[in-house]
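Only one protein chain is missing from this complex, and each of the others stays in its spot.
As written, the chains take the letters A, B, C and D, and residue 1 is the first residue of each chain.
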Amino acid sequence: MDNILSPDEWTALMLSLKVSTIAVGASLPLGVWVAALLARSNMPGLWIVNAIVHLPLILPPVVTGYALLLTFGRRGFIGQYLDQYLGFTFAFQWTGAALAAAVMSFPLMVRAIRLAIEAVDPKLEHAASTLGASRIEVFFTVTLPLILPGVIAGMILAFAKAMGEFGATITFVSNIPGRTQTLPSAIYSFLQVPGAELQAARLAGISVVVAVGALVISEFVARRVAKRIGGA
Amino acid sequence: MDNILSPDEWTALMLSLKVSTIAVGASLPLGVWVAALLARSNMPGLWIVNAIVHLPLILPPVVTGYALLLTFGRRGFIGQYLDQYLGFTFAFQWTGAALAAAVMSFPLMVRAIRLAIEAVDPKLEHAASTLGASRIEVFFTVTLPLILPGVIAGMILAFAKAMGEFGATITFVSNIPGRTQTLPSAIYSFLQVPGAELQAARLAGISVVVAVGALVISEFVARRVAKRIGGA
Amino acid sequence: DPVIFAAASLKTALDEIATDFTAESGVKPLISYDGSGALAKQILADAPADMFISAATDWMDQVEKAEYILPGTREDFLGNTLVLISDKADPVEIADLPEKLGSEHIAMGLLDSVPAGQYGKAALTHLGLWDKIEPQVAQAQNVRAALALVASGEAPYGIVYKTDAAAEPKVHVVATFPEGSYPAITYPIALLKAGPDAEGAKAFYDYLTTPKATALLEQQGFEILKK
Amino acid sequence: MLEVSLRHDFGSFSVDVDFTAPKGVTALFGASGAGKTTVVNAVAGLFRPAQGRITAEGVTLFDTDKHINLPPRKRRVGYVFQEPRLFPHMSVRSNLLYGARFAPRDATGPDFDAVIGMLGIGALLDRRPGALSGGEKSRVSLGRALLSKPRMLLMDEPLAALDAPRREEILPFLESLRDAGMPVLLVSHSIAEVARLASTVVLLSKGRVIASGPTGEILSDPALAPRFGAGEAGAIITAHTAGRDADGLIRLETAGGPVWVTDAPEAAHLRLRIQASDVILSREAPAGLSALNVLTGTIRRIEEEADGRAFVQIAIGDEAILSRVTLRSVRALGLAPGVACHAIVKSVAVSRDDLAEI
Partner (left out) sequence: MLEVSLRHDFGSFSVDVDFTAPKGVTALFGASGAGKTTVVNAVAGLFRPAQGRITAEGVTLFDTDKHINLPPRKRRVGYVFQEPRLFPHMSVRSNLLYGARFAPRDATGPDFDAVIGMLGIGALLDRRPGALSGGEKSRVSLGRALLSKPRMLLMDEPLAALDAPRREEILPFLESLRDAGMPVLLVSHSIAEVARLASTVVLLSKGRVIASGPTGEILSDPALAPRFGAGEAGAIITAHTAGRDADGLIRLETAGGPVWVTDAPEAAHLRLRIQASDVILSREAPAGLSALNVLTGTIRRIEEEADGRAFVQIAIGDEAILSRVTLRSVRALGLAPGVACHAIVKSVAVSRDDLAEI
């Protein structure tokens, strides 16, 4: 790999993997919770939650990135408190890249999990409740295992999106090699330079290989899980 | 609306709506077909199809835009034949914007529909086949009605994505006011002009209102459909 | 190590200079390339950058006004030239452009935001061609995208910087816009207060004006304004 | 003790049900669509009636007036659903053990191995529900409810999918649970099952209770007989175990004389069901017949049916048995109220299903 990738590119690849993995992992619990809420709750204001979740999809990524900057930047209206009280800042850090990737991929994850939850037969959950399980126990012992293929689908969609995300990321954390330069940012830089298509294509190829690898593995896992659920 | 939006912005809004609607509508049949294939077929090379479908998600949008340009541009390796034999070209046309939006939103649509198909109990399809329905008849009379909520979810995800898509669009068909300038392109332009943040925010707001409106309507429709399926 | 924010059009030259600089000094500049506007906005949001090279003066003005610049370090660094390109080699009279174009398109940067687009519009207006050409302008997200539209044959003509045209072998410079038909293209440079390595930045700042560095920049087609 | 009182309107169907089940097994009986599952769901807490009150063993499970609605898990009912509802992602073993982990520490219930053995599902433990046959699923579902250590069992046609031999292995187990004091609400279409298990029958029709009371009374009411299907009517009399003869037959004493049966629960006092169509009547004491059991009594009532048959009710002590005979025989034998007569019942016609502990 060393002779294919420059050290900076290698760093970018590693960073992309780290950012995508953490973005997906960290947003998963929230994603499952929001999906369950949207699928099962009848709360009146829920459409607002739904709309907010979808926002990053609707808006051009740059706008989302800019909004993140205004919110979580060092002077952002949340960021300033994080900075002041926790000494923690997202802006121009890899954590910010992860935040951007998480936000951008969140609607995809939520939708996939939500569809899976809506497909679960509530009669099974009722059966569990007559057997003594509380709502939370029912969720963890019945609902969650049943939606696992959907959760995996949501994670892989989110991971793919996170691997490709760049508009919001570059806007929020810039494109500093070795620090916040993810694979897509590196690709983008190359694309802005006339005559660097080959380098861009090479990085794009690596990105594709990684994401497709993750995709194939996840499909395999999801199929096995689905088979276990289906019988045999 | 006239006093809120300039004529160019108004045109951009209308164009975005047209492009998104047509992108979603035109890719829907293919999306359903690919989703059915991925969900139900056991063909060996299917993971390649799966990977290709996910590509636009994995790659930075600009890369997808370039790929479209190289493929469907006037001298692109498909585009040249379209131009030569059908006199049809995507370049600098709203149709190109629609193509870009369709390609970019395709993975989201496919995944949602696929999840829905995987949730359909094959026993119902078997029952239909013993009652004399061919595979296609089974699909249209049993599978499709049962996955309707998933299809709607896929459409709305795709529509939202299409409304927000800009990287691939501007790369493929550039930004010609009145012809290929969609709402996100207009927003992007404003963001690059010192001090035009407010205008950008205004357009973003309109974009959000439209997409959230579509979202709320679709949720409502999907719930009604799901209720009909569930009983009562 | 110093963090440098630089306009994307500088990437080829600047990367090479940075490599040489690292070899000589052991300091590795981390260069973040993007549109000048995007970079300026990040600086205005407290981005930890040591140095900014913008492709346009207005964004640098914004940064200066907000007092992010180390006083006395802003200078006009580079100059560039606006050219008309085509995928064919035949030279063209700019005045004939509307005819040559017919119903086809001319690729330019975004007119409102990409400097190359703004300069192009100014030049065409000055030459009295703007009204005829305006409907045919395909605005690209950046200079690179405009080049690609010409290189792929999508648009027969495009307006870009000389430096961009030099880097893409599939396009030819078919005319150069007369000096004075557009405001001088200047790339201001400045050191910033907020960066992590002011010393390294200063060293790189100085290195940029060494003959070795300027030779590389000139080779790319830039004009050196600060000697 | 289970008290149920509920009202609900589904639009096309409404339920308005009130009944009290003293203890033991209460059978909900009624045609398809009568509202049995609806009532059971309400007791389980899965269906919330618009109006009503449900108490079980003194605990109020539901009361619209007092705004009480215990969640299903707090009701601790072991519900055997009409369809199996197994958890598809768990092995049969995990399905079976699911309820136990949520049961309170001090809750007791039948032993795992005993349940597995009785249901014959030992070989299925590591399989997944998707690969089970219909009857296997319903057995696992029964086991799952039994093993959840419930305070009460709700069983909606638990044995409908099973073959007769398997059913006969399960019934004694349910009897032993009942005898150990477990309250049971049972939905069943089988009179034999109801007669054997239930002490109380609640007869539902179109969402209303049309009769309820002790099993013997309900089943021997000729007016209700058509609801149970042809030839299922029969009376229930009391019998006392008097010992086992040398040839293995068990001798029971009844008010009308001894009755020998081949199999009976080990208990001093029994309820003995005699199906009306199994009883042959004779004016003279019969001799030389293979049928051993001859009960002597006096005809109390004759109910003629439209189709050339009649129910003859014969008083035996305080109790009565029913015989269903042709009108031709009624005339030929000169049967009439007040006439003394002998009721002949084959020992083998009294099966284990017809005997229950009191």
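The working rule: a residue touches a chain if its C-beta (ideal position, glycine included) is under 8 Å from a C-beta of that chain, and two chains touch if they have at least 3 such contacts.
All figures in this text were calculated on a predicted structure; none of them were measured in a lab.
Student: Where the complex has a chain not shown, which of D:211, D:242, D:292 or D:315 is the residue touching it?
Tutor: Residue touching the absent chain, from the options given: D:292.
Student: Where does chain D touch the missing chain, residue by residue?
Tutor: 10, 12, 30-33, 36-38, 82-83, 123, 127, 131-136, 139, 156-157, 160-168, 189, 191, 226-232, 245, 247-249, 260, 262-263, 276-278, 280-284, 286-292, 307-309, 323-330, 333, 335, 344, 346-349, 351-353
Student: Just the residue numbers, please: which parts of chain B touch the chain that's not shown?
Tutor: 123-124, 126-134, 137, 141-142, 145-146, 228-232
Definition applied: only the chains that are shown with their structure count from here on.
Student: From the C-alpha centre of chain C to that of chain D, how far is it in Å?
Tutor: Each chain reduced to its C-alpha mean, chain C and chain D end up 91 Å apart.
Student: Can you give the whole-Å distance between the Cα centres of chain A and chain D?
Tutor: The separation of the two C-alpha centroids amounts to 57 Å.
Student: Can you give the whole-Å distance between the Cα centres of chain A and chain B?
Tutor: 20
Student: Where in chain C do residues touch at least two different other chains?
Tutor: Touching at least two other chains: 38, 41.
Student: What are the residues of chain A that contact at least two other chains?
Tutor: As it turns out, chain A has residues touching two or more other chains at 62, 66, 191.
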